[in-house]
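Shown here: the complex without one of its protein chains, the others still in place.
Letters are used for the chains, namely A, B and C, taken in the order the chains are written, and counting of residues starts over at 1 for each.
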Amino acid sequence: MIKVGIIGARGYVGEELIKVLLKHPQVKISYLAAKNIDKVEPIGVLLPHLRGRLDLNCEVLDIKKAVPKADLFFLALPHTVSFSVVPMLLANNKKVIDLSADYRIEDAKIYEEWYKVKHADKSNIKKAVYGLPELYREKIKKANLIANPGCYPTAATLGITPALISGKVDTKSIIVDAKSGVTGAGRKASVDLLFTEVNEAVKAYKTNNHQHMPEIEQELSKLAGKDTKITFCPHLIPMNSGILETIYLKLKKNSTLEELTKIYERFYKNEPFVRVVKQEAMSTKNVVNTNFCDIALRLDTERKMLVVISVIDNLLKGASGQAVQNMNIMYGFPETSGLL
Amino acid sequence: MIKVGIIGARGYVGEELIKVLLKHPQVKISYLAAKNIDKVEPIGVLLPHLRGRLDLNCEVLDIKKAVPKADLFFLALPHTVSFSVVPMLLANNKKVIDLSADYRIEDAKIYEEWYKVKHADKSNIKKAVYGLPELYREKIKKANLIANPGCYPTAATLGITPALISGKVDTKSIIVDAKSGVTGAGRKASVDLLFTEVNEAVKAYKTNNHQHMPEIEQELSKLAGKDTKITFCPHLIPMNSGILETIYLKLKKNSTLEELTKIYERFYKNEPFVRVVKQEAMSTKNVVNTNFCDIALRLDTERKMLVVISVIDNLLKGASGQAVQNMNIMYGFPETSGLL
Amino acid sequence: MIKVGIIGARGYVGEELIKVLLKHPQVKISYLAAKNIDKVEPIGVLLPHLRGRLDLNCEVLDIKKAVPKADLFFLALPHTVSFSVVPMLLANNKKVIDLSADYRIEDAKIYEEWYKVKHADKSNIKKAVYGLPELYREKIKKANLIANPGCYPTAATLGITPALISGKVDTKSIIVDAKSGVTGAGRKASVDLLFTEVNEAVKAYKTNNHQHMPEIEQELSKLAGKDTKITFCPHLIPMNSGILETIYLKLKKNSTLEELTKIYERFYKNEPFVRVVKQEAMSTKNVVNTNFCDIALRLDTERKMLVVISVIDNLLKGASGQAVQNMNIMYGFPETSGLL
Partner (left out) sequence: MIKVGIIGARGYVGEELIKVLLKHPQVKISYLAAKNIDKVEPIGVLLPHLRGRLDLNCEVLDIKKAVPKADLFFLALPHTVSFSVVPMLLANNKKVIDLSADYRIEDAKIYEEWYKVKHADKSNIKKAVYGLPELYREKIKKANLIANPGCYPTAATLGITPALISGKVDTKSIIVDAKSGVTGAGRKASVDLLFTEVNEAVKAYKTNNHQHMPEIEQELSKLAGKDTKITFCPHLIPMNSGILETIYLKLKKNSTLEELTKIYERFYKNEPFVRVVKQEAMSTKNVVNTNFCDIALRLDTERKMLVVISVIDNLLKGASGQAVQNMNIMYGFPETSGLL
């Protein structure tokens, strides 16, 4: 039984973490904190659905007071806040799973360019392990600092990797057309995110200009062994949760659907949370409220176009579920503990 | 052809007014203004769906500059803002249709108690005519200042009036259970109104404590000829537009559904926008995007309980549509002009 | 570890049962069957989100083959189908939790009148225990056949009971205004339930004419010790899950909110799944995906009107969650097992 703290307990990601960890047999939630609250309050007051399920206060974030309260800390904070929290946690031998983007980008310059802020903790970037278990499980086992992947990058990287490392993909024409639910934007007052603005509409936003783009490109470049750029077009869908990515991959030479399917099935054979599926219609409905990533392939042999459809719950495999999966790996718990 | 100005052009009510007036054959929109904008901008930039349909700037509100621009002004402003606008418009012989609550309540004390602000233009309250055409058509014809009814009060008053004035209703046990779409809350940044908070939930709010309650009670008291209180419970529904009110009326002595239906049909016989209907299921779907109010009756003779279901589009019959209907009456245009 | 079978595995209620039972530590799902399927298929094909989570076929229902497969059977079937299943299961000493209405109504004539069908297993009605743990826990412990309550009746009965048995309520004017998500209507092809018909609308349907009405009246009559009729108006809300009921109770003589709250708190003091809450806004959001019933009180002392707001997840406390709670009681498992 380990003690875990959640810093940033009031956002959608923090809330989902609490819900997952409450069902986790090897974990006790021992500390909660939030930014932007005025005073200590029971979490059941801030998040009424937790009333009677978790009897714990949510503290005003004070990192010194936090340190002794837990063995592992999940940070579900807006970008840049982690910089003032991570160094002290690591210095006190705590393990940290950071769900922000702050330690995901290996090149601080690229981080600064896309997030338009200074990176204030460059020395710890190298210590961070990118927490995508399907690619970095061995490193995660030994990590003290996990940079938990973004939601869009999780679905994209899992969807592209097997084809990419098979060498069959033209790396110069990768396109990711992403559709996301609205929890991805967080719980912040904004006219653009009002019910009446989002409802009954689909919206293309940050076309080829979204901050998750360099994160995907970093991972694909490592896998391809060369600098790899993509076209990335996110869309906002009037639903709470779920991401569906339609990924367009040009094949260098022709292949069959059977061969490609085998490549994917083999790559994910032992993965507990990736399902290579064959059903005709691919829907976020089949993964919402789970930690699964469903992947399906469609091939147009005439045009040598492979369409990969990759689907996750943005708050689970795209954030909190994957964070718990990483925790399970770090502590040697069964990888699916609390997640099935 | 009259010239009309809309002050508060950027909110949901102002936007709907523009859409209705664009199709109105006797009207030219000659002036638009908004609060809370930094600079003059084409309305097609602020509201992109109007691009190419209305070539007009939206001004920063300056009432002195507004006066000469139109014959009639619609005010779609937050409460209390009208106080600084109406006096000057009336002094310049302009006609005004105010869609806020500022001139609806005849007793300024009640207004101040419910809206928690000072009433800053008491002298004009008496000049205002409550703009419910089905009750006050003759007064509206001669009015210079219309207090356009609230959305909940419109559906409630139309649903209750015929039974109430028939003398059959126990005035001490009137209950209005109201369900509203989210545009009723306006376009303002608020965590409670985020898509992710409103979607997939129904919420009871301001139970017996909503500021539309005294407005309904004022109208019912006048009709009943005595002080009449109600129980009023509004609910927020995850949809953009529409109000459905389920109204519970205890009958003093028994009646038949036929008799009651006749009373309603007779009362609304010549009304172009009230439909007394008999279909089994009553849905906001049948009135959304129209200026109609649909009313259906259900009677439980054993318990002497009359259930009235009253349905409107909150932005049309509940706000902008009714405002245009009032304008039509004021100017002698066909009452349905622009509205069918 | 007991073995459970689910008959009617493919509907929304059956699906939710599977999801709950997969996380239940004392239960193994050993049998699944459905009506209206042509051939045996893995449940992961019929319900793709279960792929990789439950490796079991869904059989074509054949009750003789089902009998040896489990100790306890959940029946999540359309009304009347249970009649041909329950007798054989009971005859073979199986325990049965029936989620249909078939054994809920103690007077077969009333069942036949409201459901417009013959009751074909009258002899077993008396053996059935109405599975509302908060009222009938002791009987449930010994029952072999549970008539699991309807969704609307669960929220209504829990919301009304403490006030009713306190003797303070005028039993002749109880009104239940209910708002429900669409899963309550089941997974059946019907134009009225299409996305495009339900979305962006609230609908009043079966006003004072819904088949759950006699079930509520039966339970209230037993509690009140006399024949008790209600006004019951259900509404369809564009959301998947959740029920919110606004219940209007006229008090015989005045009381205070404090006194009434104490009555409710005392009544539900030891109940693991009923929360008497005081927050201003009551939303289905706080109970969806849980087995909780949240109850809040509002009092208008002047009019002696008590408004009770009662909120549940229709598929959990209103169906599958309550069924599992009943199973836990029948088998002496911790009552919250699998449900928190």
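We adopt the following convention: contacts are C-beta pairs under 8 Å (C-beta built on N, C-alpha and C of every residue); 3 or more make two chains touch, one makes a residue touch a chain.
Nothing here was measured: the structure is a model prediction, and the numbers come from that model.
For the chain that is not shown, the touched chains among those present are A, B, C, taking the whole complex. Contact with the omitted chain, checked across A:36, A:92, A:190 or A:208, is made by A:208. Among A:124, A:284 or A:325, only A:284 touches the chain that is left out of the view. Per the touch definition above, the residue from A:47, A:164 or A:309 contacting the chain not shown is A:309. Only one of the listed residues, B:31, B:152, B:292 or B:333, touches the absent chain: B:292.
Although one chain is not displayed, chain B still touches it through residues 22-23, 48-49, 51-53, 200, 272, 275, 277, 279, 285-290, 292, 294, 340.
Interface residues of chain A with the unshown chain, by the touch rule above, are 172-173, 175, 177, 179, 192, 197, 199-208, 229, 231, 233, 235, 237-242, 244, 246, 248, 250, 280-285, 288, 298, 300, 302-303, 305, 307, 309. Although one chain is not displayed, its contacts with chain C can still be listed: residues 12, 182-183, 185, 187-191, 193-200, 238-240.
Just so it is clear, only the chains that are shown with their structure count from here on.
Averaged Cα coordinates give chain A a centre that lies 36 Å from the centre of chain C. Here the spacing of chain B and chain C, counted between their Cα centres, is 39 Å.
Multi-chain contact residues of chain C (touching two or more other chains): 200, 285, 288.
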